[in-house]
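Left out: one protein chain. Kept in place: all the others.
We just call them A and B in the order they show up, numbering each chain from 1.
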Amino acid sequence: MFYREAGQFKTSYEADQSILPIFQDRIAMYIMLMFAFIVFPFIANDYWLGSILIPFLVLSLAALGLNVLTGYAGQISLGSAAFMAVGAFAAFNLHVRIPEIPFLVVFLWGGLCSAAVGMIFGLPSLRIKGFYLAVATLAAQFFIEWLFTHFDWFTNYSTSGVITAPPMHIFGFAIDNPLSKYFVVLTIVVLCAFGIRNLARSEIGRAWMAVRDMDIAAEAIGINLMKTKLLAFGVSSFLCGLAGALWAYAVLGTVEPQAFDIIRSFEILFMIIIGGLGSVSGAFLGAGFIVLLPILLNNLGSLVTGGAISTETIAHIEYMIFGAFIVFFLIVEPNGLARLWQIGKEKLRLWPFPY
Amino acid sequence: MKNILLKILQCMLKIVNQKRFILTFSVLVSVIILSLAIYLFMDYWFFLEVFIGGLLSGVMYSLVALGFVLIFKASGVFNFAQGAMVLFAALTFVRLIEMGVPMLGAATLTMLVMVILAIAIERIVLRPLVNQDLIILFMATIGLNYFIEGMAQLVWDSNVHVLDLGIDEYAAYEIGEAFVNKFDVLAALIAGGLVLLLALFFRYTVIGRALRAVADDHQAALSVGIPLRTIWIYVWSAAGLVALVAGMVWGSKLGVQFAIATVALKAIPVLIIGGFTSVPGAIIGGLIVGCGEKLAEVYLGGFVGGAIENWFPYMLAMIVLMIRPEGLFGEKIIERV
Partner (left out) sequence: MNNVVKNIKSNLIMSINHVNLSFGGLKALVDVSLNIYEKQILAIIGPNGAGKSCMLNIISGIYTPQEGNVEWKGEKRGKIAPHDIAKMGIARTFQNIALFRGMSALDNILTGRNLLMKRGLLAEVFYAGWAKEQEIIHRKKVEEIIDFLEIQSVRKTPVSRLPYGIQKRVELGRALAAEPELLLLDEPMAGMNVEEKEDMCRFVLDVNEQFGTTIVLIEHDMGVVMDISDRVAVLDYGRKIADGLPKDVRADKKVIDAYLGVG
């Protein structure tokens, strides 16, 4: 009833190719953005901002990056956390050595370094595919983790091995409380999300999806596989690197390799599997799921048993539930929450009729 | 007389012309040259010790890799959960022993549990996903991995358990001035025996042939009446057996703990190098990885701060991937449009 497209005819190709062609979708997006930018800062307390919303946003960015590589371009990567690490360390090293450079540039630099590294480790994708490629990215993950742990130059020869990230300031404003961090992260993430959405509807996005669906045919119609794949690795690693820098500066407050281990890589992979491969909203849905589930479980656990279950047991149950959800999603809806959301919208179109 | 000589020459030429022969021949030659260099310029007893130690630890990797090969050969699925299965089998076994069950009984009971697990996996995970892309199945096994890891530690616990198989871990044979760990040798023998058993099984039994058919083409196998589901239960149970043996061996060496599950990650380079579909490949791959990482650690590690064992096998694997993507013994992957 509310979600009818009737009467919404596009009279130009430009209008037809817009990101949100359905009017109701556009309204929903505006409302969501308004909530994010205006309402949340007022109603959310520091805990919500700092421990839930900001990590959610940063991980969504990383998931977005992996979605570009795996969801759009079809190249499996198990090393996304390593590229986050590159971004974090590159940003840190630039800032610590040349403190005058503005933070936004520092973050950009983190992203660019990560993009370069990503493209190097993406070279095997020119010869191998699918699972074998996943293994090559695992190599990247372990190697980069080792690199940052074993060479003191990266940590600026800090004696403790754990470096505090210096406080940020952008355009003269000190970004030191959860609220300001939230705004910075939110803006960056929203911009990136729109940027990727734009890419998806243009020539590059189609080239990626062609490579994903059938690379032999893609080659036959003139798509240069090497350039397209490397570009996917580059863009994906850029986003992961940016996310890594944000993770270090806006979430943890420290720059440490342990935050970017293989568990993190799997976490991000799970996000896009559950959220839905090849969609921007999927990255957010998946990240939301993975960030909120442990909190939910913890609260549920203590509610139901009054604290009788140890956190360790809850952690084990979490593992089991994660695993079960992955399998469940792959069976029921391999396209993840995003597709379920789409199906929901389609049902909404017909509401109140059943079909 | 001349004819016989000619025939022999022809045969030899045919062998020499095969690519694999050239590969192994050049490897052998370089090995000989390397050994000479080591003999002349280095402390070769120490080298021998590291080398053999590496070979033996490599055998342990092969043991885990074997489980992967079984499932991959039979269903084309890379079972990421193999490590979790090793952990689960080891935990079940060691807890049963701690509860007082004699070793043989514990082993049988654990095997039973693994078979039940195999049936459950087939029914809940594999059956619904039967027509999906292999990559989806792979991701499902990642989910399975987390599930089994959580379950293993939930049901038993997450403490380190000492597993005593009655073998002294520190006893060693002496070869010249090199010490070779007795336990490692035993593990190698066990693994070798298991491999032989499996190789014979695949080649000469009806079920073995059926497994190979299923690995080749699910639909075709179904159409000639091979019961896919039963086969999968067999395979996953066999992988469970391998997991149990691997769990026992690794558990004895390291103690049964969560870290065992991560050993599975080491098996991946073994498979890449050896080839996913080859049982001898898993062995050779394991030897190469075990040797390679120990030697690299000892001789190169000093220059770069140590702990290269973590990523060295992966780098080796990547190099092999670039040169020969199907591994040393694997089957070539052909794609048709």
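Some points to look at:
Following the convention adopted for this analysis, contacts are C-beta pairs under 8 Å (C-beta built on N, C-alpha and C of every residue); 3 or more make two chains touch, one makes a residue touch a chain.
Here the structure is a predicted model, which means the values were calculated and not measured.
Only one residue from A:99, A:222 or A:352 touches the chain missing from this view: A:222.
Contact with the chain that does not appear here is found for just one residue of A:65, A:118, A:178 or A:278, A:278.
Within the whole complex, the absent chain has one touching residue among A:128, A:210 or A:243, and that is A:210. Checked against the full complex, the candidates A:102, A:130 or A:195 give a single residue touching the omitted chain, namely A:195. For chain A, the residues touching the absent chain in the complete assembly are 13-14, 17, 195-196, 198-199, 201-204, 206-207, 209-210, 212-214, 216-225, 231, 235, 278.
In the analysis below, only the chains that are shown with their structure count from here on.
Every residue of chain B that touches chain A in the complex is listed here, in rising order: 78, 124-125, 128-129, 132, 134-136, 138-140, 142-151, 153-154, 158, 265, 268-269, 272, 304-308, 310-311, 314-315, 317-318, 321-322, 325, 335, 337. Only residues 76, 124, 127-128, 130-132, 134-136, 138-139, 142-143, 145-146, 149-151, 214, 216-217, 262, 266, 269-270, 273, 312-313, 316-327, 330-331, 334 of chain A touch chain B when the two sit together in their complex.
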